[in-house]
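Only one protein chain is missing from this complex, and each of the others stays in its spot.
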Amino acid sequence: MLPESLILSALIFVIGTMGVIVRRNVIIMFLCIELQLNAVNLTFVSLSRYLGIDGQVFVFFVMTVAAAEAAVGLAIIISIFRHYGSVDVDNFRMLKW
Amino acid sequence: MSNINLIQETGIGEGWEPLLPGLIILLPLLGFFINGVLALWEAKKSAAIIREGNEDTTAGLNSSKAHSWPGWIGPGVIGVAFVLTLINFVRMLEGEASEPIIREYWTWMATGSLEIAAAIQIDQLAIIMVLIITGIGFLIHIFSVGYMHGDPGYPRYFAYLNLFIFFMLILVMGSNYPVMFVGWEGVGLCSYLLIGYWFDQEEKASAGKKAFIVNRIGDFGFLLAVFLLFTNLGTFDYGSIFARGEEVFEYGGPLVTTITLFFLLAAVGKSAQIPLYIWLPDAMAGPTPVSALIHAATMVTAGVYLVARSSLLFAMAPVSSAIVAGIGVFTAFFAATIALKQYDIKKVLAYSTVSQLGYMFLGVGVGAYTAGFFHLITHAFFKALLFLGAGAVIHSMHYALHQTHKDWDAQDIRNMGGLRKCMPITWITMWIATLAISGIWPFAGFFSKDEIIWMTGSIAGADNAPYPGLYTVYWVMALVTAMLTVIYMTRLMIMAFHGMNRTGSKEFGHLHEAPKHMWIPLVVLAVFSVIGGWINVSKDIQQSFLGGFGNIPMAGWLHHWLEPVTESAHHIQEIHWGAISHSAPLGGGEVAWGALSTTAALIVLIVTVWMVRSDKISVATEDSDPRGLSKVIYNKWYVDEFYGHIFIRTLQRLSKFAWRIVDIKIIDRSVGIVAGGMRALGWLASLTQSGQVNTYAFIFTVGILLIFGIVIF
Amino acid sequence: MLNFFSYNDWILHSLVWIPIVGMVHVLWSPEERAKYLALGWSTVVLVLSLGLWWAYDPAINIGGYQLSSSHSWIRQWGASYSLGIDGISIFLVLLTTLTTPIAILGSFNYITKKEKSFYALMLLLEFGVIGVFTALDLFLFYVFFEMTLIPMYFIVGIWGGERRIYAAVKFFLYTAFGSLLMLVAILYLYLRAKTLTGVPSFAFIDLFQISLSPTEQIWLFSAFALAFAIKVPIFPFHTWLPDAHVEAPTPGSVVLAAVLLKMGTYGFVRFLLPLFPVASQHPTVVMIMMTLGVVGIIYAAWVAAVQPDAKKLVAYTSVAHMGFVVIGIFALNINGLQGGMLVMISHGISTGTLFLLLGMLYERRHTREIEDFGGLSLVAPWLATAFVITALASIGLPGTSGFVGEFLALLGAFESHPVIGGLATTGVIFAAYYMLPMVQRIHFNPLDKDKNSKIQDLSRREIIILAPMISLMIWIGVYPTPFLERMEPSVKAIIENVEASTSLNDSEDNKYEIISSVPELIIHTSNIDDNKIADHLNSDETVN
Partner (left out) sequence: MVEILFYVFAAIVLGGALGVVMGRNPITSLMFMVTSLAGISGIFVLLGAHFLAAIQIMVYAGAIMVLFLFVIMLLNLGHDYQRAVRGWGIVVLGFAVTGSLGGLLAKQLKVGSQEFYNNPEAGMVIDADLLEHGAVGVIAHPLFTDYVVAFELTGILLFVTIVGAIALAKKRV
């Protein structure tokens, strides 16, 4: 079951990456990032069966960080939306210069 | 630490004990400091008045202490210095010493490989120069008390004048070339300050600047000559250079020739010879006593002093010597022609000075160092007298024109005429000087100028003289120039002092004789202009009727006196040139030619008097412009314009080119191009920064892929 | 007396760090007291530094460093905090400690905004410059060398003229570019030394011991030389200087001219000659440096002569003066090097004073164009007198500081390369050609502009600023021996070292060989003191 779950995690990660690259809606991009995090979580968990419980602890931390990230990220999105009236990433190009 | 011992009077002189030689130098410096402080104080007060908008800056200042003290301090310190010098001179005469006295005060510069002492040297050459500087300087200071009275910058004037004396003394008393250079540049500085004394008039300030810059060209030569001496001899001291010069340098070799040519450049700059004479006529912008002191009697003769001081080197370089003589005689002739057509009384005298300096150069150039130096002495007397006389005339003219508010040029001789009636003392003393400069027996100029011309002629006839034909030409030119001298001086005297007065009837009443301060120096100088020449009457002349059949007491004294300084040079010359001839190129002895030249000069004088008097002279404002050759000569052969076009304009164009093209367009722009290239690269890199998160994520992924690939494969 | 306070032990550290203390104090104090505090602290530094004059004894430890101390800083890299002075750096330290309070006092009226930051930066600058001149560790030197850029950048960029940003950026980038190349060379040198000795060290004394192949020397020399040439600046790297000077506020110009430029020439003397003796002697290298020096002298004089802006004119004269320093140094003889050192000192004093004077004129008239002045001698005679004296010192009139240095530098150059020396001597003509017309057009000529006739003469504060500078000019001109004799042993040691290297590096065999004092060296690297340095030098000599 280990190789299968690892390959599954790789696939999820790749799909998440693809989403980040191609989507324009910032919320969906965010979801894709969560997807990538989950792929990593899956890897941790599946390897933890062989390497010890530490992997699961890390997953715990990853989730916490993901929660924090989601909270802050969404707050930023809200404030951006207030400013531009849109969540399309094409609007956020202020950092170009 | 080396010890500073400012007035160190230890050490035993050879045969005589000098009395406070350092004080001679220090006194003028002291005067400079006191007058300088007074001048600053004074200037501050007048500046405050100007700031308040008051035009008349002299108001209320004349009576202040600052205005009466400099008149005492300035001449006072020089007078004391002169007395000290006299005491030393007498001691030296009694001591019969031949070795120079050297006093080292402190180490000026010392590195691992050289040591230059701040030291003075008193020898026969120096003491005579010091006597002239302090003596004539003292007289001119006294004259200035009257001449400059009422000028707002009175204390400043005396400060500069004292500073000049200080530097001039350093120049002649220094015991090595660098110390001499201190004086050399220092006098240039004072000349700059004094020419531009009335600095708020642009042409006067510019004249000072011109003098300084032209002098700096000479200084460049001085430095190079000194560097060459040091690299070959390892020392700057006169003593060691002249002691070892003969072994180190080869007679007529390229090295010594180069050194002497660089020294010549220095001398040419300082003594206003071709091609660097152009600053001297402009220097007449300064107050007239300054012209008398700096631009006639002392500073401009520094070049002659330099050649005389370095006589050994020049004697070893016949080519350089010939060039010195050539420059001298050609300048003498050239300047004399210009003097013929000038109307400004000071300009005439200025060109006359250039011309007479040319004679001195001729003298030292033909190896007659004593004769050249002798002419320096006599010239100091009569030219100082001429300038001071001119100063008295200008003073008087200025006063008269000022009284009636006539804006005529106070210095133009066409505006004068008939002044002898109002200024008899000036008139007589100036005639004495004129006769002296014209070389008429028994005035001072006769003996000195005649000796130079005679020596030139006899060198041409020497056994192994290097260029006999050339020296013959020099001799002829010198004779012709002597006649030109008579013409322009007589013309000046007749136009200024004789005939009808042209100043105007109202003004004529205001013309007056100079005050006591001013005419006493004139009289003293007049006396010396008569007897000054008797110190070096040559043996032949002394025995003849021209020397009163042996009755002139001091025959050949100067020659004998200067022997310690010049004998090695004479010795070298004798070895290589052989005995000099006792007859001129056209035959005839010294006495015959002396008598002939005096007679000729007298004849020319009388003819000139007759011609000038028969001329109708119109005042400057009504005079027609000169035409033809007169115009060329009046405009000084257009040399200034020529220089202006060739050198100054070229230099300015080069400078502008260097700035506008090289600096801004080439260097700065290429720096700009490098910077621009960097900016372009940055712009290219910034293209990847689209600002789109997706793109960044994509590039990020590519990066991961690359790293991953590298790790795996 | 000095020893009683164990002055020698603490003085250099105090000189470096007191400005920092002062800076903190200034920053913590109210705005209106900033200038007085800055003046006070820099004066404290000046007064303390005067003791160096006696503390430095040229007769002992010839060719080595004195008052030196060393503390390990970054042990892993071998970087140490070592300070010390010798006959070369002592005068530059003194020049810095003198110039800073004078510049601060000179900026009282000029600086009107953000005073606190300004004076803090001035003290920071003093810290950096003193550090540069006292550092005995290449790493420390580099840190200080770069650090001086920061305060100067802000001083020009905040308190400068209209194009201040352009000038500040140009100044910064130009000099930073050069010093980055130097950093590469320093690292190479360090690694080379590390492989040879096995001990990491940046100390001068260790780096001087390693012998490099001629090719290495040429490359490293080029990198160092470029960095210093930009700093000096040598033609054709000089174009940042006029811009920086023109835009900088008066005190900035003063410090820039008086001490910052000296860091470049100091680098030449301190590093190029001892580290790369073979390259320094290489005929082509010498020829290039001398030619650039001469071109700088003549070219800068020409360019200066046609400047309409007085400050720019003086800036270009700096380039010309620095040309004298360069030809003096690369004459590679004692006269030249001593002359170069003295030109550095005298240029610091005279050009610094000229900038002060121009600043005073600017405060009065708010213009720098020469055309706008004229006849100032009438209304401001004291100012004019000071100006004329300073200008004359700047063009090297005998009896002033400029002459002695130029004379010796030219003499040295003439001794080794007569043609170059001769060409450089024309600089004395051109010096008059650029300086006198400016003096005339500002201070002489008719007083024909109304604004000029209201100009005030020197205030008491300005007299206090100018008096010591002018006295120094005259002193050095008349009696330079105390200066010359203090620098002589160090200069001599450098020249002898350069000359000795010819024999050392000629044979190919010992190209990469470390000379035999290495074992000793390893022991002492972490703790340098005078005697041991002397030992090094002695053993060095015996090997040679």
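Labels A, B and C are assigned to the chains in the order they are written; within every chain, residues are numbered from 1.
As a convention for this text, contacts are C-beta pairs under 8 Å (C-beta built on N, C-alpha and C of every residue); 3 or more make two chains touch, one makes a residue touch a chain.
Only a predicted model underlies this, so the values are computations on that prediction, with no experimental measurement involved.
Participant: Could you tell me which shown chains are touched by the chain that is not displayed?
Facilitator: Touch partners of the hidden chain, whole complex considered, are A, B.
Participant: What does the interface between chain B and the hidden chain look like in terms of residue numbers?
Facilitator: Interface residues of chain B facing the absent chain: 692, 694-695, 698, 701-702, 704-705, 708-709, 712.
Participant: Residue-wise, where is chain A in contact with the chain that is not depicted?
Facilitator: The list for chain A reads 1-19, 21-25, 27-28, 30-32, 34-35, 38, 41-43, 45-54, 56-57, 59-61, 63-68, 70-72, 74-79, 81-83, 87-88, 90.
The rule is simple: only the chains that are shown with their structure count from here on.
Participant: Distance-wise, how many Å sit between the C-alpha centres of chain A and chain B, to the nearest whole number?
Facilitator: Inter-chain centre distance comes to 93 Å.
Participant: Could you give the separation in Å between the centres of chain B and chain C, each centre being the mean of its C-alpha atoms?
Facilitator: Here the centre of chain C sits 39 Å away from the centre of chain B.
Participant: Which residue numbers or ranges of chain B touch two or more of the other chains?
Facilitator: none
Participant: Two or more other chains in contact with one residue: find those residues in chain C.
Facilitator: Correct list: empty.
Participant: Please give the residue numbers of chain A that touch chain B in the complex, ascending.
Facilitator: 17, 20-24, 26, 29, 89-90, 92-96
Participant: Mind listing the chain C positions that touch chain B in their complex?
Facilitator: On the chain C side, the touching residues are 173-174, 236, 238-240, 299, 302-303, 305-307, 333-335, 338-339, 375, 377-382, 385, 392, 397-399, 403-404, 407-408, 410-411, 414-415, 418, 421-422, 425-426, 428-429, 431-433, 436-437, 440, 443-447, 453-457, 478-482, 484-485, 488, 491-492.
Participant: For chain B, which residues are in contact with chain A within the complex?
Facilitator: Per the touch definition, chain B meets chain A at residues 689-694, 697-698, 701.
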